[in-house]
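Of the protein chains in this complex, all but one are displayed in their positions.
Let's look at chain A:
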Amino acid sequence: MATLSLNNLKKSYGSTEVLHGISLDVADGEFVVFVGPSGCGKSTTLRMIAGLEETTSGIIEIGGREVNNLEPKERDIAMVFQNYAIYPHMSVKKNIAFGLRSSKMPKPDKEKRIQEVAGILDMVDLLERKPNQLSGGQRQRVAIGRAMVRDPAVFLFDEPLSNLDAQLRTQMRLEIKKLHQRVGNTIIFVTHDQVEAMTMADRIVIMKDGHIQQVGTPAEVFHKPANTFVARFIGAPSMNLLAGQIEGATARLKGDVQVAVPTLENAGRRDILLGVRPDDLHPNSGNPIIGGKVILREPLGSETLIYVDTPSGEIIAKADGRTPPNVGDIVELGALPENLHIFDTESGEALT
């Protein structure tokens, strides 16, 4: 178990720089999830930590030891790949034992360790099977087992669940989280699924185009997004963003709607985007901010999403599941002032 620290990590392929300085400190035993759209550099970062990809510049430390020039096997890490990378010509047991090949452990200890891991992953009955006799979820467990068996300082996961169907994914998500609570190793987990990120992470790292956009706990990135990208990326349906201008404690939106907002220090008068999550915006609640006509309803069971056509644009809000407004109704949507987010239009940065 160990800490991990990335210091101004950069990566170029030829003359194109794809990572522009990634810095991050991960505490011992922390579960950190990298999330971001396709091509933002998550895998590249992970592969650099693993030593599969050269670092163009910057320093990687694992357990306080600089590992830049070490081979993958010397870094005390283990990695689980998206398509499992378990060897089809070896039994489950051989696959798991593969992780111990280069360890100097005496044979009986190895055997014990394999059984122990198989026990943790509930795979004791599957040890003699070949991978093609396993389901997708079981294969992924084998891949995790092979990574676990060495008890590495840091676990690296690159989208390990994306080949599984939705139900299995939810289940494996839980299992990995339980596993983490049990073994306590540091985990870096890459995904492009924000639900996975929110549910599993101690801290989330949100990336875009080779830059880190925000690092924070799931609650922080959800409730205090650092910029419009994070605001849109985290949470489904994503945050409503309404264009307007701020002056003092008033935001003047398109269609001459005025909303009272918390006063900003030295914001002056400028173009802003007013953000409010559908989860914080309800019809007929206190603090009405904007009104309009319901044009669509999406019942989700306990709640109903309503799409409201307002003078400032289309807005999504959440209504009660039992007695939602009908399509065509005029509703007044309200939100608490502390749930209003204000972003600078030009930079996208949060002003609140």
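By our rule, a contact is a pair of C-beta atoms (placed from the backbone, for glycine too) under 8 Å apart; a residue touches a chain by one contact, two chains touch by 3 or more; residues count from 1.
Here, contacts and distances are computed from a predicted model.
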Identity of the absent chain, which is to be given by its UniProt protein name, from "Protein-methionine-sulfoxide reductase catalytic subunit MsrP", "Fe-S cluster assembly ATPase SufC", "Hydrolase TatD" or "Carbohydrate ABC transporter membrane protein 2 (CUT1 family)": "Carbohydrate ABC transporter membrane protein 2 (CUT1 family)"
Full-complex contact with the absent chain, from A:R65, A:R101 or A:R269: A:R101
Full-complex contact with the absent chain, from A:L9, A:I22, A:V35 or A:A50: A:A50
Sole contact to the chain not displayed, among A:N69, A:N132 or A:T323: A:N132
Sole contact to the chain not displayed, among A:M48, A:M79 or A:V294: A:M79
Hidden partner interface residues of chain A, rising order: 50-52, 71-73, 77-79, 81-83, 85, 87-89, 98-99, 101-103, 131-132, 146, 150
